[in-house]
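Only one protein chain is missing; all other protein chains are in place.
And now, chain A:
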Amino acid sequence: MLAKRIIPCLDVTAGRVVKGVSFVELRDAGDPVEIARRYDEQGADELTFLDITASSDDRGIIFRIIEQVASQVFIPLTVGGGVREVGDVRNLLNAGADKVSINTSAVLNPQLVADAAGRYGSQCIVVAIDAKQVTPGHWEVFTHGGRNATGLDAVAWAKKMQDLGAGEILLTSMDRDGQKTGFDLPLTRTITDALEIPVIASGGVGNLQHLVDGVKKGGADAVLAASIFHFGEYTVQQAKQFMASQGIEVRL
């Protein structure tokens, strides 16, 4: 049976892994290559790197990090942040990424998703959606790390991205990100039920039960978490063992 995936997420800036609360207040979590290797040893199913560097001068750093990780860690690597054109997708794939995550640029230019999927295949195009509840049962898409409202309905947007060729959706609840109160389960359930492609739930994990809920109640195909792993609260292995004990199929 297909296993539900556990994906540690590494937010990277200036060559370091950091973690913020609701996209602000960054805290240092260590060296990306070292952390990637540790999570691989603990049995992570994939790794996601988000380049949250504000200045374009530092963009080269993420390529060097991915190159180093890809030569040592043999599990799928997703990289996002600052992807604006098909050339950016190519450069990240060439550096060793297996998938590229597109967020703000998909909103500004949806054709980018179609072009990138057409050129490199849907399997390597992840569309990241940052969603915020506007009224119960309705969520809006935000961009630029959660600063800009788009007026787009998250469910309709996710479907459109699927139709344009996205192979997977990385769904982050902006209401929950960094709050450690668990995923936005109605959001996750609504999006995953609406789509044929896999959905990664993100934003809000504070304990292992939250991961279980994301899969069982949210219907997520994969769960992404950052701080519970970075600051040593749990290992990926502990997370998987707990999920297995709750009857979830995982790769142990």
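One rule holds in what follows: a residue touches a chain if its C-beta (ideal position, glycine included) is under 8 Å from a C-beta of that chain, and two chains touch if they have at least 3 such contacts; residues count from 1.
Convention: contacts and distances are computed from a predicted model.
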{"item": "Omitted chain (choose from \"Beta sliding clamp\", \"High-affinity zinc uptake system membrane protein ZnuB\", \"Probable peptidoglycan glycosyltransferase FtsW\" or \"Imidazole glycerol phosphate synthase subunit HisH\") - UniProt protein name", "value": "\"Imidazole glycerol phosphate synthase subunit HisH\""}
{"item": "Option from A:Asn94, A:Gln111, A:Asn148 or A:Gln209 whose C-beta touches the chain left out", "value": "A:Asn94"}
{"item": "Among A:Ile52, A:Cys124 or A:Leu164, the residue in touch with the chain that has been omitted", "value": "A:Cys124"}
{"item": "Positions on chain A contacted by the hidden chain, ascending", "value": "1-5, 40, 45, 70-71, 74-76, 93-98, 119-124, 167-168, 192-193, 195-199, 219, 221-222, 251"}
